[in-house]
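A single protein chain has been omitted from the complex, and every remaining protein chain is retained in its original position.
Chain naming follows the written order as A and B, and within any one chain the residues start at number 1.
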Amino acid sequence: MVKIKRLRVLVSIALSLVMVGALAGCGTQNQQGTKAGASSTPTTLTTYGLLANKPFTGQTIRILLPNANQYNAIQARTSEFTNLTGIKVDYIYVPYGNLLQKITTEGVANTGYYDVVNYQDSWGPSLKNYLQPLDSLVARDKVNLSKYPSAYRQGITIDGQTYGIPLRGHTQMLFYRKDIFQKLNLTPPTTWTELENDATTISQKTNTNGIAMYYGKGNDGQNLALWTDYLWSNGGNIFDSQWKPIFNNQQGVQATQRYVDLLLKDKAAAPGSVSFNEYDAFNSVAQGKSAMVMGWWWHYSDLTNPKATAPGVASNIGFVSIPQWQGQGTATYAIDLPLGIMKDSKHQAAAWEYLKWVSNPDLEKNIVMDSLTNTSPSDQHDIVIVQTPNLQDTELNKLSNGFYAIGAKSLASSRIMPQTPQWPQVSDVLSAAISSIASGAPVQATLDQAANSVQTIMQNAGYYK
Amino acid sequence: MRDKYLKYILLLPALIVIAATSFYPFIQSFWISLHNWNLMNSLTMGPFIGLSNYVQAFHDSGFWNSVKVTLIFTGLTVVLSLTISMAIALLLSKNKPYLSVIRGLLIIPFAMSPALIGFSWRFMLNPEYGLFSKLLGAVFPPLANVQWLGQPTYAMVALVSVILWMWIPFISLTLVSGRMSLPGDVFEAARVDGASPFQTFIHITLPLLRPIILIAVILQTMFALKAFDPVVTLTQGGPGVSTSILNYSVYQTAFQFFNMGYASALGYLLAVILVILAAFYMRLLVKGEGWR
Partner (left out) sequence: MSTPAGTNRAFKTVYSCLEYLAVAIIVLIFFVPIAWIVLTAFKPSQDVYTLKLFFTPTLANFRAIFSYPLDFGPYLLNSFIVTTATLVIGIPISLFAAYSLSRFKIAGKQGLLFWILSTQFIPPVIIALPFFILFRNLGLLDTRISLIIVNLCIIIPFAIWLIKGFLDGIPTDIEEAALIDGCSRFGVLTRIIVALAKPGILTATVFCFVLSWNEFMFPLILSRQNATTLPVALMLLNAEKGVIWEQMAAAGIVLVIPSVILVLLVRKHFVQGLTLGALD
C-alpha cells in the first residue's frame, strides 16, 4: 500500500513537471519539430497512417509477447515510432508456453496492465472476450488487410469481426540435406509417396535417419501440425460443418496411419520422433542426425546458421513445399500471431497507433533484409514475412533463393485450425491420441475414442442443441 | 497462570496465517466448484449448478485415468524411494571417514530445483545426444534403443526417476541419521545371540526405525502428490495421457482450458483422496506414538 501511495505521489510530481515543461518549453519543442522533421516526418506519418500532431505524447503502452528474434528487432527499431508519435513502448516477454495462460489471467484480472498482446490465432475464439474488436478503427483509417494471405486473414477474424493485425506468421516447408540427396541421386519429394521412398532410401543407405518427425505430446499440440497436412490433403477434416468430429472416418484413419507409418512401418523416421517436439526434430537435422524435416519456415535461419549446426549442415540445407497426397493436391497448416488490443487497456488509441506503425511493410522488410545481409546483431536475425507484397518482393527473393516465393505458394493453399473456444481442449485430446498412436496404439480405436471425447467436449459446450 | 493465555497467543499467528492461506482459498474454491464458470466466457462466476461438476467428473474417463496414473505414480515413488533409501542407508550408516564425506555431499540433489531437473532429464534422455540414453545403452545393451519418453511405461519410469533422484538422498540421510542414533548395545546383543544381519534388520532395525520410516513415507507421499514442475518440463502428461497425474490435469483444466468450476471440482476430489491418505498416515503415526 505504501508503495502504491508513493507511486501516486511520484506520478503526480512527474505529471506536474511535464505540464510545467510543456508550458515553459513550448518554443523549444516547436523548434525541434521543425528542425528535425520538416520534410521527412509528415510523409512518414502519412505512409504509416499515423495521426498527426502527436496526440498521445507521453503515454506508455505495454506489450506482452513471446520471445522471438523478430520482436527483438522490432524493439530495437521502436525509437522511430516514439519519435513519430511521442508514445513510449514497453516490451514484456513471456515464454511461449505460458502466453495463453498469461493473456487469460490478465483478461480476468481486468486491470488494464497490458495494452497490446501477441496471441496465436487459434486462441482467438477463447480470448475474444478480452480483446477489442478493431473493425471501426480499420475502417476509419482505411487499413488495408488484403495485403495479408487469406489464412492469416481468417486467423484474425472471429464471428465476422477483426480482433488482431498479423505480425508474425508461419507456413510450413520441407527442409532437406542437399548433399545427401545428391549423393544418393534423389530428388526432393513432391508427394507423400516420394517422401516415404526418399526417407526409406536414406535410412537404409546411410547412417543418417531419413526424416525427423515429431509425434510427442504437448507444447500446444505441435504434433498436430503435420498430421493436419496429411489429413487435409487426403480430403479429411477434424470437424464437419455441424462441429461433429469426423477425423476418425476412412480418410482420417488412412491419413493418420500414413502419418505414423514413417516411423512405425517404414522405419524411415528418427526413432526419437516418437517423443520429439518440433524443436527436437529440427535439432536432429541441425546436428546432422536426420536428412529431412517438415515444419515452420522460420527454422530456416537456424538450420543455415553455421554456429547452431554440426559441421557441413548449414551450407547444405534445401527447401521445398510440403508434399501432396498423390492426385489430391495439398493443404497445409499455417499459423499466425496477431497483435490485439486488450479490452481493459486504458491506452487503446495509442495502442492502435502502434499497431499501424508495426504493421508497415517497410519495417517487416528491413528486419529481414538486415538479417539476410547480416547487418543487424544476430539476436535480431529473423526471416518471417507476413505481408503478400513483401513475400513477392524481388529483392527479398533474390537474397533468399526464392524462399518467399515458395512460402507464398504454400500460403495460397493454407488452412487454419478450427475456430472454437474449445480448441485448447480439443487439441489436447488430439495431441494425446496422436502420441499414443505413434507409440503403438491401434489407429482406428484410438481415433474413435478421441472422437468420443471431442464430441463430449463440444456437447458440454452446447454445440449440438 | 499466564501460561494459559500464552500458549494460545503463541499459536495464534501461525493458525491465522494457515487459515488465511490454506483454508480461505480452499473454501473459496469449493464455492467455485458448485458453479459453472468458464473464464473464456465471463470475468465473473457463472450460475450455481450444484454438484453437476462432480457428476461430470465421475463420467469423465480422463479423470479416472488421472486417478489411476496418480495412484500408480505415487505408489511407485513411495515404495521405490523407501526401499532404495533403506538400502543406501544401511550401506552409508557405518562410521567410516569417507562415508561421512559422502553423507555430507549427498544432500545436494535435494536442493536442486525440480523444474531444472525436469528440463535436464529431457535433455539427457534424448535418444540422439542424451547422456543417460547413451550411458544406459552402453551399460545395459538391451536398453540402447529404448525411447524413454516415447512409451507409456518408460515415460512413467522416467518421471518417477526425477522424484526419486531428488528425494532418495534426503530420505536415505534421514534413515542414516535414525540408524546411527539407535543404541549400539542392542545390535551388539543381537550379534552375540548369533542373529544373522538379515534377522537383525527385520527384528531390530525396522521396528526401531518405524517412526522415522513413517515420517519419510508421509514426506515422500506429499512431495510425490505435489509433483508438478517435472510433469510440465518432462512429459506434459504424454505419451497419450499415460503420465497425466491429477495435479497436472487440474492445472490444465484450470489454466489451459479455463474451466474454473470443473477444475475446482477435480481439485476437490483430489484433495479428498489426499486428506483420506493423510488421515490414514496420521493414525499410523499416532498409534506408534512416534509423534507425541
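One rule holds in what follows: a residue touches a chain if its C-beta (ideal position, glycine included) is under 8 Å from a C-beta of that chain, and two chains touch if they have at least 3 such contacts.
Quick caveat: nothing in here was measured; it's all calculated off a predicted structure.
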**Message:** If I consider the whole complex, including the chain that's not displayed, which of B:M40, B:V67, B:I88 or B:V146 touches that chain?
**Reply:** B:I88
**Message:** Can you say which of A:P55, A:G97, A:G235 or A:G318 touches the chain missing from this structure?
**Reply:** A:G97
**Message:** Counting contacts across the full complex, list the positions on chain B that touch the omitted chain.
**Reply:** 2-3, 6-8, 10-11, 13-15, 17-18, 21-26, 28-29, 32, 88, 91-92, 99, 102-117, 119-120, 122-124, 128-129, 131-132, 134-135, 165, 168-170, 173-174, 176-178, 181-182, 211-212, 215, 218, 222, 225-226, 228-229, 233, 246-247, 250-251, 254-255, 260, 263-264, 267-268, 270-271, 274-275, 277-279, 282, 286, 290-292
**chain A residues that touch the omitted chain in the full complex** = 3-4, 66-68, 72, 92-98, 101-102, 105-106, 108-111, 113, 277-280, 282-283, 287, 298, 302, 307-308, 310, 379
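One rule holds in what follows: only the chains that are shown with their structure count from here on.
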**CA centroid of chain A to CA centroid of chain B, Å** = 38
**Fill in**
Touching chain A in the complex, chain B uses residues 39-43, 56, 61-62, 126-129, 145, 147-152, 155, 235-242, 244, 252, 255-258
**Fill in**
The answer for chain A against chain B in the complex is residues 100-101, 104-105, 107-108, 110, 126-127, 129, 215-219, 270-272, 274-275, 280, 284, 287, 289, 421, 424-425, 428, 431-433, 435-436, 438-441, 453, 460
